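FYI, not all chains are in this one, though none of them got moved.
Labels run A and B following the written order; every chain starts at residue 1.
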Amino acid sequence: MYSFQNDYSEGMQPAILRALETINYHQNHSYGQDIHSDAARDYIQEALEDFSVDIHFIAGGTLTNLTFISHILKPFEAVISAETGHINTHETGAIEATGHKVCPVLTKNGKLTPDLIRPVLDMHENEHWVDPRLVYVSNPTEVGTVYTKEELEDLYAFCKRHDLYFYIDGARLAAALAAKEETHLTFPDLPKLCDAFYIGGTKVGAMFGEALVLVNENFKERFRFNMKQKGAILAKGWFLGVQFEELFKNNLYIEAGAHSIAMMKPIKEAFEKAGIPLLCEAPTNQIFPIFPNALADEINKKYLTTFQCKPDKDHTCLRFCTSWATNENAVKDFVEDFEEMCNRLL
Amino acid sequence: MYSFQNDYSEGMQPAILRALETINYHQNHSYGQDIHSDAARDYIQEALEDFSVDIHFIAGGTLTNLTFISHILKPFEAVISAETGHINTHETGAIEATGHKVCPVLTKNGKLTPDLIRPVLDMHENEHWVDPRLVYVSNPTEVGTVYTKEELEDLYAFCKRHDLYFYIDGARLAAALAAKEETHLTFPDLPKLCDAFYIGGTKVGAMFGEALVLVNENFKERFRFNMKQKGAILAKGWFLGVQFEELFKNNLYIEAGAHSIAMMKPIKEAFEKAGIPLLCEAPTNQIFPIFPNALADEINKKYLTTFQCKPDKDHTCLRFCTSWATNENAVKDFVEDFEEMCNRLL
């Protein structure tokens, strides 16, 4: 059964596998202070055109978010997130477990705006309330929408005016960059648009691993202490470094994002042709089509997808995801299957 | 300037002051294991008609809530609260600081219902989400509404069916009991309606102090360890005990609640007569009238109140609070003043 369930069901990019084979029998310095991690940091700084940022490699997204956020906030400071934000939903209270409230904001499409943040600041007026200090966004968001460069500029300017830090969860950042026509966002823009962000590796063909980029000088000092405390320093850290070395030395990172979007395109077109609406307009590698129940059931007999929600009793919203590894033929087969199902059922 | 700002602006009941004078020069056992604390526990058990509950005295409400909640939840368990609930707003993230997420629920009137809780449970489906384990309500709520006995029965039955604990924050419990005509709630009902609750002393004429009542057997073991760790055991604990001794030995507790509501009645009637709407229907000692701005300004020139919100640009919602100490003449004066203001401004 072919899976469109998510973008972390497949292994690693061939280039990464080859690199593992090449370096496996060398002795290395441990704890991320090795030549591969250093090389990866160099490649990423070059791609960002910014040699002042600090870069740390961490095994997964939740661990990255909790290590970063607990590092920069004082005990009574809180983080503002869309209600649908990953830290507010799918991280089992990881941020609260480090002592900090997540202030959730209702949104229409998973995206924060200055206008949505302002009332939160107004409400938190004194020491009886937590002190919101960080704005967290995911780009792309958890519902597949994207922030444009202009929207990020507005958010960051707003944050600076209100003494807030701004952090971008880039679990699927490659897709936001690949959707450049919509986002106008390039890699070198990023350090100019936020205080910190992370570059997701897992969902772009790493075995595991995210690269946290610290832009704001205040965050840099003794960050490795907090990493170690949270279990976020790997003994054989070069296995993280080497993956990012491969992702960034030949532009593989951006290409992987582009491939995943290219693979989504025919699927999205097929849904559009069949008059299937999406939960939100989503130009990236994950979309959330709303099917009549019978059609959803039929699809799930042949393909793995993720259940998202029931917008009403007659319809079912599923998540479709493509990845760096999605096979062109599998997409073609799906589109044909889908058209046949529509003919039969609609 | 007379204050209707809140119910914690005045000192202690005369009976409590006299008790302090009487016992001040005796030697006592420390840390809450003294004869006054024991006597207070006895009086409260008698009032509850339940001799199996454990009772602990703690200096304030936030300290009570955080000590209790951190005691009963596992790290990944969360508490469900109305969005307006005290733990979700005015405790500076105290619950999150002990590691637990508060899952906020939007309500119309500050009150949770099974129908509002059910979708929260449905959404938290697996280990990627926190596990909601406790339902927190305040009675009366933070917007002055009350839960009836029947509503609490429904909530507790729902909680038991879904393996949830049920906890009542009784910062102003005396008012809910005094509003018996609306709530049908008596003191002995309480241990039958929840797993734990606290009896607020501060807002009923104690200097300070809340009595936490643990009903559920699971909560009782080694609770004092958690109290000590959170700084919630007072060295001279008998000063907490003696206050509750006084509040409960002659029914002072309930009378104080009744007085505060009786003092609110003429104020509420004056607002009604003048056509001033309330934010919610609130039968207790705090109400939230919505005034034309000019009238609000005029009131605030002569009386202390608390600003609540701006429902629209022309209106201002203020909190009016009475207490065990509110003076009958002060109320009369206010009503006269208010009528004069209305005549002048409306």
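Here, a residue touches a chain if its C-beta (ideal position, glycine included) is under 8 Å from a C-beta of that chain, and two chains touch if they have at least 3 such contacts.
Computed from a predicted model, the values in this text were never measured in an experiment.
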| query | Taking the 2 displayed chains as part of a homomeric complex, how many copies does that complex include in this file? | reply | 4
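Convention: only the chains that are shown with their structure count from here on.
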| field | chain A on chain B, rotation in degrees - Cα superposition, rounded to nearest 5 | value | 180
| task | Compute the distance, rounded to whole Å, between the mean C-alpha positions of chain A and chain B. | result | 42
| In the complex of these two chains, what residues of chain B are touching chain A? | 75-76, 78, 89-93, 96-102, 104, 127-130
